[in-house]
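The block underneath contains the structure these notes are about, expressed in structure tokens.
The complex appears here minus one protein chain, its other protein chains still in place.
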Amino acid sequence: MKPPVAYRQYHPKWHRTRVSTFWWSRKWSYLKFMLRELSSVFVAFYVVILLLQLHALRGGPDAYQGFQDWLRNPLLVILNGISFLFVLFHAVTWFNLTPKAMAVRLRGKRLPDVLVAAPNYVAWLAVSALVVFLLTRQG
Amino acid sequence: MPSHDVLLVGGGGAGLRAAIAVSEVDPNLSVAVVSKVYPMRSHTVSAEGGSAAVIKEGDSLDEHAYDTISGGDWMCDQDAVELFVNEAPGEMLQLEHWGCPWSREPDGRVAVRPFGGMKKERTWFAADKTGFHMLHALFQTSLKYRSIARYDEWFVTRLLVEDGRVQGVVAIELMTGKIQAITAKSVILCTGGCGKVFPFTTNANIKNGDGMALAYRAGVPLKDMEFVQYHPTGLPFTGILITEASRAEGGFLLNKDGYRYLQDYDLGTPQPKPVLRSMELGPRDRLSQAFMKELDKGRTLEGPYGPYVHLDLTHLGKKIIDTKLPFVRELCLKYENIDPVSELIPVRPVVHYMMGGVHTDIQGATPLGGLFAAGEAACVSINGANRLGSNSLTELLVFGARAGQAAAEHALQDKPVSAGIEAQAADEKKRLEREFLHKSGGTEPIAGLRGEMQSIMEKSAGIYRTGTLLEEAQAKVAELKERFRQVAIQDHSHTFNTELTAALELSYMLDVAEAVVECALHRTESRGAHQRIDFPQRDDEGFLAHSLVSHRPDDRPKVEYLPVTITRWPPGERVYGRAAAPAPPG
Partner (left out) sequence: MAETITIEVARYRPEEEGEPALQSYEVPLNKDWVVLDALNHIKDHVDGSLSFRWSCRMGVCGSCGMTVNGEPKLTCATFLSHYAPGPIRVEPLKNFPVVRDLVIEMTDFLEKLQSVKPWIVRKDDPAPAKGEFLQTPEQLDEFKQFSMCINCMICYAACPVYGLDPQFVGPAAIALAQRYNLDSRDQGEQERLDVLSQHEGIWGCTFVGECTEVCPKNVDPAGAIQQYKLAATKDWFKSFLMPWSKQ
């Protein structure tokens, strides 16, 4: 067989496999990685909403009412719903990551990961409960 | 032609220690580490148990020396041993400063464990991955030195010798297939051992005695090649080592009746806790020989991969096993599907270590100008007829450093490269092409020749030897060398040609096998790891001397003798497990 054109003696051509377009579909952990990358779009969207909300707040009660009506648009509700899910996803990622980032030790022994992550969830529940309490009291 | 001041063949523990030593003598000296595998893949990585050096109160250098000398059946050069035990603690502390994660006492001091043949606890350990941690600490530390150039995955095929001194090597860059001379003022061989000459070994695929053969071909004698160490506890089939540390922590060896059989072979009386220099903590040669005798008595077990006995760790408990012997547990679970916490481990003797090697003095210098050797490839000789466990890793450091310093001094003399070197390198390239790369029509498969060599070596140069069998092996190895000329090479590629390297390694091993058999045949006595059924006694009159075997191109190798250096410990009886161990002279 004739050597391929690319080969020069003592200079072998290395083969580089191209990363396939759908590599992230192979594994749940890869998919999660891609979802987190994708989430940035929605987080950006939410930031814009927040800015708009502030702007409306400055415009007085009428403007704010208009903004709220606009928010009721089903498309916006869906988008906000998706953003919420992504933010939730991020929160869980970060909570679970705490024990990795901080190896907490008690009397020389490393605490099990669950124990380090747990306070995050407890704090989260507490804050959520407080928010719910404040909201229901007003209403 | 790349050119350096000092060139190391081998990037294991000895090679890396030597490289750093050269840089510390003079940072302006350029050092080349040429290794056929990435340095951190070198076989030092597999060492498990530990590395000996006197560090604790109540221990003494003299006791370490005496244990080493009696363990080596008085074949050790005592000046070398004295120097070795002296410099060992310093080297070990140096490695501690370089980051080796030694296991510790609760107060933060380095911990030591007992080891076979040692009267005191003096074996430093990093759990049961000592060699791994030592090698990675050395490798990572070596990255700090700008003067160390690495030739990773370059395979050395020849020493360049002219005007009576070595001036470099020829090597193949595996990635590209380029065959290249690299010149140097000093060359240090640190290529490790040659366990692969035997079929059943703890040694890695890369341990083919390359450096021994390179020196042998260049006319440098090999020393004490008949002393091949069998380790008593390898896993059947894989030959994976179950470290001696498992016995030091209190493991028992049991025959098929669950009986601690070592008590029948003058190794002491069984006690529940490990006793130093007794029973399971006797020297390796005696333990492996005891196995063979149990086999003769029909008291071993029989498995698909031959006879075996049991190593019992179950009484140690999970906690000790997990903190002191985690790797043993991992290996047993992975490769034997056995949990040592609750089950017995099947073990049998396995070829482990080469006491012999390239003949050097205590500076690591060989008789050939500019050529040095260190580590398992060399024979200084501190291991005599039987190495004590955990002396080898320390030897890498002590004599690696010494050889590095001596090679650096030698390189500072600054002799020019001879004119003939380039032609020699060109010749070597032609030889490799003619005999391997461009050759077709070979009829002898590599694996076939290798298999035949390994089985004759096991049969005749194993734990027990006889003259008749050794003569058979002598003829067989000569025949194999002849047949090797017809070796079949299918792979003619320049790119990472591992068939070419396998063929070259086989040719090295055939030379080593020849040297082992020749020395074993000439030594008509039994000493340490060399046991002749036809000459069962130790013969200090005739053989208190090192064998030196030299290659002769068209003749049988020549064997000569060099008296052993005795300083303070006249030859005596080796006593294990009995009270009568003579105290070392003050």
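Order as written gives the chain letters A and B; numbering starts at 1 within each chain.
The criterion applied here is as follows: a contact is a pair of C-beta atoms (placed from the backbone, for glycine too) under 8 Å apart; a residue touches a chain by one contact, two chains touch by 3 or more.
Worth saying up front: this structure is predicted, and the values here are computed from it rather than measured.
All shown chains touched by the missing chain in the whole complex, by label: A, B.
Residue B:G108 is the one among B:G58, B:G108 or B:G164 that touches the chain missing from this view.
Listed residues B:Q271, B:S455, B:T468 or B:S493: the one in touch with the omitted chain is B:S493. Contacts to the hidden chain, counted on chain A, fall at residues 1, 3-4, 6-7, 12-17, 19, 23-24, 26-27, 29-30, 32-33, 36-37, 93, 97, 100-103, 105, 108, 110.
For chain B, the list of residues touching the undisplayed chain reads 37-38, 40-43, 45-46, 90, 93-94, 96-99, 101-110, 129, 132-133, 136, 140-141, 143-144, 152, 175, 204-206, 237-238, 240-241, 330-331, 334-335, 445-447, 488-491, 493-499, 502.
In this text, only the chains that are shown with their structure count from here on.
Computed centre separation for the pair chain A/chain B is 55 angstrom, with centres defined by C-alpha atoms. By the touch rule above, chain B contacts chain A in their complex via residues 175-178, 494-495. Chain A contributes residues 9-12 to its touches with chain B in the complex.
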